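For reference, the structure is listed below as structure tokens.
All protein chains but one are shown at their positions in the complex.
For chain A:
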Amino acid sequence: MMGVSTIRRIFTTELQQQAVRKVDVIIGFFFLWVPILLHIFLWQAVYDINGNAGSQLGYTLPQMITYFVLTLMCQRLVGVQIHRLLNHQIIQGDLNRFMVQPLSHLGFHYTRNAAEKFSQFTYLLVPAAVLLLVFRENIVTPTVVNAALFALALLLSIALNFLIYYALGLLGFWFGRANQIMMFATALISLIDGSRFPLSLLPTVIQEVSWYLPFQYIFYFPIRIFIGAETPETIRNGLLIETVWIVIFYVLVRIFWSRGLKRFGAFGG
């Protein structure tokens, strides 16, 4: 286990590393107004043509627009590249460092990810507020409780998402260069994590199954809380299931890691 002072040092060092890219991140975020406008026009048109589209799709027009605006924003806050990095490290033998130093690979990268997300959050807070304010006519204003629960669900989804993609990257121990497998898996996940469209547009069967899978908790669930589409009961259950999945993936990742390392030790990097 890593000591608190090590975690603190990794965290602050990553904050400094992130600060180098600060301007780029903020400017990139501001350009979100382009896709946001696109969604506003698109959904206004859809809802205009078919007057009762709202009831058919299960969302009001502001809810629908907010859903897509938030997926764009949350992807910046939650998305990771750890699977690519890890796969690369396994192939290139860059894991050596973590086998020679008393430093946990998962702990190191998890802490870095936490710091990265934290700094992104602080940089993006103002631009996000500005964007939400500019488009306030078109989007849902959440209740304070929903906003707080959304924040909590998003925190959990940052952890869950990291562990899922970390596990994906570990496949490199068995498959070597796994770019295609990872791309396929990522595409599959994006279909059922709610980042492309609300899952309520899918057949009921898939929705029901998806409730017990980890993926919808990455984007779909937190955003539904924000737009007020979940009930207190479903929120409670959802948060519980999400937490269970975090524990499951943590255990899975530990097992994959130690098995993978044995293989790595036997085959060489």
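As a working rule, contacts are C-beta pairs under 8 Å (C-beta built on N, C-alpha and C of every residue); 3 or more make two chains touch, one makes a residue touch a chain; residues count from 1.
One rule holds for everything that comes next: contacts and distances are computed from a predicted model.
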Complex member absent from the view - protein name from UniProt, among "Succinate dehydrogenase / fumarate reductase iron-sulfur subunit", "ATP-binding cassette domain-containing protein", "Ni Fe-hydrogenase III large subunit-like protein" or "N-acetylglucosamine transport system permease protein" = "ATP-binding cassette domain-containing protein"
Message = Of the residues A:S5, A:Q56, A:Q180 or A:T231, I need the one that contacts the missing chain.
response = A:S5
Message = To test your reading of the contact rule: which positions on chain A touch the chain that is missing from view?
response = 3, 5-6, 8-10, 13, 16-17, 20-21, 94, 96-97, 99-103, 262, 265-269
